[in-house]
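Only one protein chain is missing from this complex, and each of the others stays in its spot.
Labels A, B and C are assigned to the chains in the order they are written; within every chain, residues are numbered from 1.
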Amino acid sequence: MFDNFPLWPARAATTAGQVDALYIFLVLLSAFMSVAIFIMILVFATKYRRRHGRQAEPIEGSISLEITWSVIPLGVFLVIFVWGAVIFFRERTAPAGASEIYVVAKQWMWKLQHEEGQREINELHVPLGRDVKMIMTSQDVIHSFYVPAFRLKQDVLPGRYTTMWFHPTKAGTYHLFCAEYCGTQHSGMIGQVVVMEPAQYQAWLGGGTTTGSLAQSGQTLFEQFGCNTCHRFDVQGRGPNLKGLFGKTVQLEDGRSVVADENYIRESVLNPGAKVVSGFKPIMPVFQGLVSEEQLNELVAYVKSLNTPASGAAGTPNLQSPGIQPPTPKE
Amino acid sequence: MSSVAITPEREHYLNKEYGISSWLLTTDHKRIALLYLVSITFFFFIGGFFALLIRLELLTPAGDLVQADTYNKLFTMHGQTMIFFFLIPSIPAVLGNFLVPMMIGAKDLAFPRINLLSWYLYIIAGIIYLHCILTGGVDVGWTFYTPLSSGFSNTKVIEAGVAVFINGFSSILTGLNFVVTIHRMRAPGMTWSRLPLFIWSHYATSIIMLLGTPVLAITLLLVVFERAFGLGIFDPTRGGDPLLFQHLFWFYSHPAVYIMILPSMGVISEVVPCFSRKRIFGYHFVALASIAIAVIGFLVWAHHMFVAGMSLYAALIFSLLSYLVAVPSAIKVFNWTATMYKGSISFSTPMLYAFGFIGLFTMGGLTGLFLAALGIDVHVTDTYFVIAHFHYIMVGGAVMGYLAGMHFWWPKISGRIYPEGWGRLAALIVFIGFNLTFFPQFVLGYVGMPRRYWQYSQEFQVLNVLSTAGSTVLAVGYLLPMVYFLWSMRYGKLADDNPWNATGLEWRTASPPPTYNFDETPVVTWEAYDYENMPLPQEVTLER
Amino acid sequence: MSEHIIPTRTYYLIWISLMCLTVITAAVAFVDLGQFNTIVALSIATLKALLVVLFFMHLKYTNEKMSKVAVISALFWLVLLLALSLTDYGWRGAGAV
Partner (left out) sequence: MSDSPVAVEQAHGPELLHHFADPEQQRAAASLGMWLFLATEIMFFGGMFCAYLVYRRWYFAEFAASSRTLDIWLGTINTIVLICSSLTVALGVRAAQMGKRKLLVVLLILTLIFGLAFLGIKGKEWSDKFHEHHIPGPQFDAGEIQLNGHPVDARSAQIFFSLYFAMTGMHALHMIIGVFMFVILTWYAWKGRFNQRYYTPVENCGLYWHFVDIIWIYLFPLLYLIDRKK
């Protein structure tokens, strides 16, 4: 029972150190404040304890004291706020060129799709030293992707994508927990994140069987669902040309404009009537219920891959070697 | 309660009338307070019973004591019972009900019948909730998050929702009664700056009850409609936003945590000056801090949603605002401490609880600052760190404050003195048991154990065992007062009108008070906490 | 409460104004004003609400300042709810996440 008894979680990503630093600062600060207050109480309680009718000395309040002990804590609080916010900003801004992993959560398992086409369940293999961005959605209720060793967590919502990213710094096997209560087997919705040396990772990649990269599967679906009858790359079809769409600002029929991110593409497929592109008729069929979350991820990956300039016919993605990032102008 | 021992010579609220109906149809705020006391104690032990089962299950990493579904119901019903049926009504409905009119020199609350109505609403809600527990229970977490609650859970969500909904109206009516009473019923001379701080904090609490609770009511109603009639307001498969539920829920439930702590702070503000024999330090600041907490408390709700998928900028704003609400709390802590400086301090039971409150509330509050820091919250949200944070405030803070108040005013309520030695012992046991239960959970949380886990990873066991051990100690600490309070109703020493030589108006009437509180409406000509002109009490003699 | 008894004339005047405003707001809905349709509709609604509160509910005449405080604080809290929710909804998709 005592052989495995950590009091501190492993530190396996760049974020972990940053969070730990602030945490230690806060622990020290709180310890100092609590001890100070405890000591004051103890000292007063003993020094001024009631002895044979000793009267208390009347003391009136003091405005300057009140102001001091409001303003100083406020100052301290602001420091904590800024520090915490800076970390958060870093945590929430994925670097350009991160490799992407699509996550679908459902009661009670994690399904992961690598860009290269590998699929995993409840296990995530990533190479050391590469930025990884997760694009996550849920099939049913809210879940939360939590890796304590990375000090990272993000809720996974039905009906839209949320993202998170990390940069692993230490090889090993780490807990993956579902941190948002999601029903009966919430505590069973756990898994592992395996951070591997790049070489091992290559071997692992080679080991599995895949049906081609995510974007390639997406391309197959694109034809299967007949998207290409309307979305053409050579001539203007009935729908807009999707080449170079990702990341662009799209002008909508009702005058608004949106940035074409993953959520936008997702919505455009599931529910095209919600945001109609300016100059087009809302004739695109609704695919809600026809495509699964996984297929949707493949379609999104495909549409995103159309941005790659060095694309062959209909934008075959260029994602073969994991070391080299495709020069995608994301974010 | 009608078995309370009676002093036959003098008529007071307890012996004025006898019989069940004299209690069930009473409009006397003091009797209603006792009705509440019995009912919330009942729910506290139900909730505590669930807590013990939770702790027992978590003794081992495997889920072996109960089924996963049962465990989920346990923590849901533990949370809901404790929050909605115990802590929110605890101090306001018991001590507040008993004391608010008395402290301002009124004969009763402004609307005595509404006061009774609000108890009945509470009881109706309680019965529905008990029925829900007994016929299967509910497993959606006390937070009712959609779409789990609206579409996926197959437990009694509707019943639980309706119970909380009705209970909400009980809370609203209590708040309404307090605000009107405090505005309209003060005795001559009882100006706003002479009000006891207990009143100020109840005023602040009532503001939250009035303006926050309705939002919870409508939100839960929408969830009930979603389940029952297929309305789709939070339903993501229809394009609804599950986060909207969270926004509306926390719009009430964050301020609600101040419903739970403000009354306790009020108690502490009474107890500390009395046992230090000193005027409270910085009266106006403590009073205004209560109001500030009530108002600013409404601006921070989304700090429960930092990783929920909210926009980045909203997270920044809510984090910043969360720090603002901590300032008035800091002001209070410092003022209480300063009040003791050069006082004449005695260690009676209420004061021991007050020490406990200040220390544990500070620790709980400081860990709140961790959670409000975005970068840290991402790691510790939905882990045991959060569990530890709020138990420190709610059990270490609010419940300790409640116990402090119960001991402080027990002589007034029952006309009897509780056994002081046992009182001190219980306070000590509670303090030790509490820290043993919940301190390990901070560590557990940072190491990464998620909350609401029925089974967990091997390496978390040691800390969990400590926590379970602590909870049994805590249970003893809570059973003791229950036993000796009951005992003292028959065998306790008779209490004077003012056993502590305290300054409040409630101490200027008999113990127990007559039905209309004062034989003559008092006229107030002095400031609150006028301890300089108050003789020291006889040193409290230990029990026979 | 105010002992003030308001002449029936005032009540009828308010009533007529409310009727007119109702008809106007319904009619304006059919005119294309772009963004302003909403603004006009809500302004008229607010005007009507004001008339009801001030005259029918006697808020204008009452000497109880607490009634006014109650109304104003409820509105203030409502604005808090709406405005702070919009910090999320207004910025969804902006920045990271």
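Basically, a residue touches a chain if its C-beta (ideal position, glycine included) is under 8 Å from a C-beta of that chain, and two chains touch if they have at least 3 such contacts.
Owing to the predicted nature of the structure, the values given are computational and were not obtained by experimental measurement.
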Chain not shown, its touching partners among those shown: A, B, C
Option from B:V66, B:L130 or B:M185 whose C-beta touches the chain left out: B:M185
Selected residue (touches chain absent from view) among B:I32, B:I83 or B:A110: B:A110
Selected residue (touches chain absent from view) among B:P61, B:G136, B:G232 or B:P514: B:G232
Residues of chain A in contact with the chain not shown: 254, 271, 273-274, 281-283, 286, 288
Interface residues of chain C (partner: the chain not displayed): 1, 3, 5-6, 8, 11-12, 14-15, 18-19, 22-23, 25-26, 29-33, 37-38, 41-42, 44-45, 48-49, 52-53, 55-57, 64, 66-67, 70-71, 73-75, 77-78, 81-82, 85-86, 89
Those residues of chain B which, in the complete complex, touch the missing chain: 106-114, 117, 166, 169, 172-173, 176-177, 179-181, 183-185, 210-215, 217-219, 221-222, 225, 229-233, 237-241, 244, 247-248, 251, 516, 521
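As a working rule, only the chains that are shown with their structure count from here on.
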Distance between the centres, which are taken as Cα means, of chain C and chain B, whole angstrom: 37
Chain A and chain C, separation of their C-alpha mean positions in angstrom: 42
Multi-chain contact residues (two or more partners), chain B: 243, 309, 312
Multi-chain contact residues (two or more partners), chain C: 93, 95-97
Residues of chain B touching chain A in the complex: 63, 68-69, 72, 139, 141, 145, 147-148, 151-153, 236-237, 239, 242-243, 276-279, 281-285, 306-309, 312, 315-316, 319-320, 323-324, 326-327, 330-331, 333-335, 337-338, 340-347, 355, 358-359, 362-363, 366-367, 369-370, 372-379, 381-383, 443, 446-448, 450-459, 461-462, 531-532, 536, 539
Touch list for chain B against partner chain C, complex: 183, 211, 215, 243, 247, 251, 298-299, 301-302, 309-314, 317-318
Partner chain B, residues of chain A touching it in the complex: 1-2, 4-9, 18-19, 22-23, 26, 29-30, 33-34, 37-38, 40-41, 44-45, 48-50, 53-62, 65-66, 69-70, 73-74, 77-78, 80-81, 83-89, 91-92, 107, 140-142, 144, 146, 148-149, 151-155, 157-160, 162, 175, 177-188, 190, 271, 274
